[in-house]
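Have a look at the structure below before the remarks.
Every protein chain of the complex appears in place save one, which is left out.
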Amino acid sequence: MREITFASAFAEAVHEEMDRDPTIFVLGTDIRIRGGHFGQLKDIGQTFGPKRVVDSPISEAAMVGLSLGAAMTGLRPICDLNFEDFYLGAMDEVVNQIAKVRYKFNGQFKCPLVIRASSGAARATGPQHSQMLEAWFAHVPGLIVVAPSTAEDAKGMLKTALRGEDPVIFSFHKMLGNMKGPVPDGDYTTPFGQANIVKPGTDVTIAAYSIMVPKSLQAARELEKEGISAEVVDLRTIVPLDVNTVAESVKKTKRLVIAHEAYKFGGMGAEIAAQIGEAVFDYLDAPIVRVGSKHAAIPVSPVLQEQITPGKAEVVAAVQSVMEGVVRV
Amino acid sequence: MREITFASAFAEAVHEEMDRDPTIFVLGTDIRIRGGHFGQLKDIGQTFGPKRVVDSPISEAAMVGLSLGAAMTGLRPICDLNFEDFYLGAMDEVVNQIAKVRYKFNGQFKCPLVIRASSGAARATGPQHSQMLEAWFAHVPGLIVVAPSTAEDAKGMLKTALRGEDPVIFSFHKMLGNMKGPVPDGDYTTPFGQANIVKPGTDVTIAAYSIMVPKSLQAARELEKEGISAEVVDLRTIVPLDVNTVAESVKKTKRLVIAHEAYKFGGMGAEIAAQIGEAVFDYLDAPIVRVGSKHAAIPVSPVLQEQITPGKAEVVAAVQSVMEGVVRV
Amino acid sequence: MSKANYYLQTPRKHEVTSFDRELVLGFLKEMVRIREFESRAEEQTLAGNVVGGIHLAIGHEAVAVGVMQALRREDYVTGPHRGHHLVLAKGSDMKNVMAELLGKATGISGGRGGSMHMADAETGLLGVNGIVGASIVIATGAAFSAKYLGQDRVAVAFFGDGGSNKGQFHESLNMASILDLPAIYVCENNEFAVETAVSYSTGVDNIAERGSSYRMPGIIVDGLDVLDVYVAAKEARQRAVQDSRPTLIEAKTYRFKGHSIGDKEDYRTKEEVQERMKSDPIFKLKHRLEEAGWLSEQQWNELKSEVDREVETAVQFALNSPLPSAATALHHVYAKEMF
Partner (left out) sequence: MSKANYYLQTPRKHEVTSFDRELVLGFLKEMVRIREFESRAEEQTLAGNVVGGIHLAIGHEAVAVGVMQALRREDYVTGPHRGHHLVLAKGSDMKNVMAELLGKATGISGGRGGSMHMADAETGLLGVNGIVGASIVIATGAAFSAKYLGQDRVAVAFFGDGGSNKGQFHESLNMASILDLPAIYVCENNEFAVETAVSYSTGVDNIAERGSSYRMPGIIVDGLDVLDVYVAAKEARQRAVQDSRPTLIEAKTYRFKGHSIGDKEDYRTKEEVQERMKSDPIFKLKHRLEEAGWLSEQQWNELKSEVDREVETAVQFALNSPLPSAATALHHVYAKEMF
């Protein structure tokens, strides 16, 4: 299979879907020429022109609100918010409006749109350009939340989003953008709510999503050398959340580590741990351990950032601790 | 001890602290004459006048942003946001600015302010006037999050907030406002980060906060009749979170139910369950069960609302299920 | 991009006889329908039958009717928390509107939304809204959609004087201006946001002047004169569909009732309200029609009793309708049930 980057796979999906469906348009800051801050949609503007690729003023509330009004009236917006941190200027639109519009009006309106933003920390992205808010969105009924980790899923899940009927929050981790992976030729979609076992193993389950999937795979390879066989589950979507696949894996391995880059405190890891604790309580041989960022804003200094955000080492340590049955993290 | 309402106790604290400290001011919509939507600060405007009790235009971002700028330069704002749902128009100010200002500037500035809002569902408050966002705020380093359940704590914790150096999110549940409770005479403060065992018991621990404390106490009384002795822990603050008191209780009771009105999915119950699962894994005789709202916006219809938000019955059912060791909720 | 310039226009007086008689009689009837609906809604609230608080639009009738009559059915409308008049004027069945207030299954939003969350896919009503400012952004998107799809359609956002101080107002009007959207922004300036006077909250003499920040005409209309509203809205609709340019209309009106039922109204005097009620928009139009010889007492009585029958039918319908089924509580969260 051909290998392309996560970002290219994402852009391919936009291209193909815009070709297919004339009601899809893109709204974003600096999107028409530059293709967005990271060039994530380079060439889209040239291909589809200013009617369908619309440069926005810096007005996040209006961007998201416009997308809602458009989605209620027959269009399918892709709203590119640039950095995930910029959602914070449009939260009323996302939470009080988009998430609720179908429900509160008793199903009279749907809201098929995608909001994309670059999430997570890259080198020195600092306190206001590094956040991961998926746990927030998961706590809001009405939103679909996806956080793929591979080029294949980026493309397939965006297509699913653009053919679905619900609002989708697409978390695009900055550090995944340039990662390459195999992507099938031709049209395909990736279903929501199906976790993926990306590496089988027998001793411990590592459940992760987004950037922590490749980091967990690195950790698993390192653990292999120590004789520990880790099964790595890529959750892929946060809402819907496929806890079953994790539970089945845990029934086999008896141990679970959950890894995400968002803050550990109040993060999705807690929800997964709580659900697994309920679902397969009797199978667990050790407490579930969570890996996530420590509780501080993301500092610019790489020395400090490394202390706050988790990497391969933290996953390895967490696995070692559950293998010993002693919580060290 | 005299008995006064939660709302009066809150207002007493504002009165006394404003008397004590001239740098405290209140900013809110319809606050000067009416004392806020629920009259929660009635008479404050008359007592302290328009310099210190400032009516605001409907401009939540500027209200919170103004409070931040004022707090950085020597004042202690009490920003009254009316309904917790209205935070959504000021999230950038709360999360990207207030929560981070001390950290990102390396401790050069502090941000001592309180934001109060009415949270939770009352009869027919509907999709945009019923939210509880404490799990969101807990997921943001830099914020203190308090959700008292008694008049005594409302007063004592507001005083602690107004004498502290950190930004405090004060969750004031609508249904608590008129509940009466004993309040000591004279000046006192209630510490943050200390849960309170409001009813001792031996068979099961119920950890709750805000409105779910009185509901859990009702549940405990009902369970008493079935011969089940529940220990009810009022967490009081969400950040800092006193997991130790819960853990100690669980060591004794071996069973835990966590109850909050916020959505179960992605709520604070997950964090508490995950931490208890790590801390006292070997003591647990049954899976931890969480009680929280079901995953839908809060409908106006009371018939429907009752299906979504939890009450005494859901707590009773959850306790019964952990007593049987079978999860039914 | 065409850049129509800002200009400020002040209220105009139109001869009632310069309009079609049936049209104006229709305006009157629509206004009376709203007034009677609101009176019964108040009565039902005091009787304890309404779920949740409601905000009466008594005093706002001419704004809703004047604008909606200038629109076509396919045009989109959004509104704020105070919106019964908008829902009715846009054409929803009064029975379902009343049923919604009572939280019934037959309500326009199935009882899920209540007074502040009514929408009607049939009439292009994209919803009134519990959040101040939200109506403004959503209509902007609908206007975008109409233009994108090449439809002869406009989108109208209603909002209050208080709403004009939200950031969404600024972002939306700027967006509509630079994207040349067929949008109409109608500020119902009733001089108060709850207890807060517009003269205190709003740093400009006329909200319509804010059009100048967006190269958008600022049209002040007498919101108690349905004819002035109607003509301005017609012109704005024309500007929207022909030039694809937005308009800001400020309708100066007055809230004859409290902010919501139970409001003690200690921010204004009874005398002030009495004085202002002399300009009752229904009374004024009725008077003009009578003067023009276009409305006899008998016609008025017929109109009234027709409306009374409709409203009574709506109240009975609402009272007799079933409550929503508890089993449906988790429907419509997503396209397919997920939780």
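To keep things simple, chains are lettered A, B and C as they appear, and every chain counts its residues starting from 1.
Throughout what follows, contacts are C-beta pairs under 8 Å (C-beta built on N, C-alpha and C of every residue); 3 or more make two chains touch, one makes a residue touch a chain.
Predicted model, so just to flag it, every value in this text is computed and none were measured.
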Omitted chain - touching chains that are shown: A, B, C
Contact residue for the chain not shown (choose from B:K104, B:K155, B:K174 or B:H260): B:K104
Per the touch definition above, residue among B:L88, B:I144, B:L162 or B:I238 touching the missing chain: B:I144
Omitted-chain contact residue, chosen from C:S201, C:S244 or C:S321: C:S201
Sole residue of B:S8, B:S59, B:Q128 or B:Q305 that reaches the chain not shown, by the stated touch rule: B:S59
Chain B residues touching the omitted chain (full complex): 23, 25, 51, 54, 56-57, 59-75, 77, 92-93, 96-97, 101-110, 141-142, 144, 164-166, 193, 239-240
Residues from chain A at the interface with the omitted partner, ascending: 29-30, 32-34, 37, 55-62, 85-86, 88-89, 123-129, 265, 294-297, 299-304, 306-308
Touch list for chain C against the chain that is not drawn: 165-171, 173-174, 177-178, 200-205, 209-210, 212-216
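Keep this in mind: only the chains that are shown with their structure count from here on.
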Most widely separated chain from chain C, with each centre as the mean of CA atoms: A
Between chain B and chain C, centroid-to-centroid distance (C-alpha), Å: 37
Distance between chain centroids, defined by C-alpha means - chain A, chain C (Å): 41
Two or more partner chains touched - positions in chain B: 85, 88-89, 126-128, 265, 295-297, 299
Shared-contact residues (touching 2 or more other chains) in chain C: 111-113, 117, 129-131, 133, 167, 333, 338-339
